[in-house]
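Excerpt of the complex: some chains, original placement.
Note that the chains take the letters A and B in the order they are written out, and that residue 1 is the start of every chain.
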Amino acid sequence: MEPKPVVETTFRVRYAETDASGIVYHANYLVWFEVARGEFFWQQGRDYHRDVELRGFYWPVTEASVRYLVSARYGELVTVRAWVEEVQSRSLKIAYEVVNAESRQTLCSGWTKHLNVDQQGRVRTIPAEIRAFLV
Amino acid sequence: MEPKPVVETTFRVRYAETDASGIVYHANYLVWFEVARGEFFWQQGRDYHRDVELRGFYWPVTEASVRYLVSARYGELVTVRAWVEEVQSRSLKIAYEVVNAESRQTLCSGWTKHLNVDQQGRVRTIPAEIRAFLV
């Protein structure tokens, strides 16, 4: 089986993302993870809202883990890398790495687990047509 | 006509709300305005979601104005004061003042204008039963 594709997205740290200690506020890395998760769709010509939500599903985060290694600062160009780590019948796990876009130094790593639920919040099997663009 | 009631809500500045210059990031005052707008409902035993949205209406912000006088800092107790400034048939204007909860020094003032729209985004007359708790 071939290695899973890694999606990358690069942007500058916003002033709004920093805090009074002068570095990026830690919760914002989860936001960046989500930006990269979205990119996983866009870079395949897909759209999480259109291809998952409008088919009647949501992927709420059920668990998240983040390791902070080096602080990011205002204006820094960061690259967030994301890849599908595991797909089960009704859930998936996506892994992330945030690196400085120039030095490629790792700033942060982590993962999120998601359940596939319907609009009533019931856990459902991921339909084959959605599964097809995950693995 | 009697003066309009002013609703007050008091909370501490969160670390997440500060930025690298050491003070509260300016966009967060709009969030605080919205907290006070919500309080206008809660303190009357009402709920914006139940009493406006579930009746089929939304009040998107159509215009906002903010004047920043004194910076707020982490941990500071701030009081946000809100009052209905103007109600028209299909729109309303709410005014706000943020003060230091102890000294009562004014930190920020502003207002937001809202349109009453239905779920299709069409501008609609504010129903009498909603209007009743605004004026």
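Keep this in mind: contacts are C-beta pairs under 8 Å (C-beta built on N, C-alpha and C of every residue); 3 or more make two chains touch, one makes a residue touch a chain.
Computed from a predicted model, the values in this text were never measured in an experiment.
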item	value
Complete-assembly copy number [criterion: all chains share one sequence; 2 shown]	4
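As a convention for this text, only the chains that are shown with their structure count from here on.
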item	value
Centre distance in Å when subunit A and subunit B are each reduced to the mean of their C-alpha atoms	33
Subunit A residues within the subunit B interface of the complex	15-16, 18-20, 22-23, 25, 27, 73-74
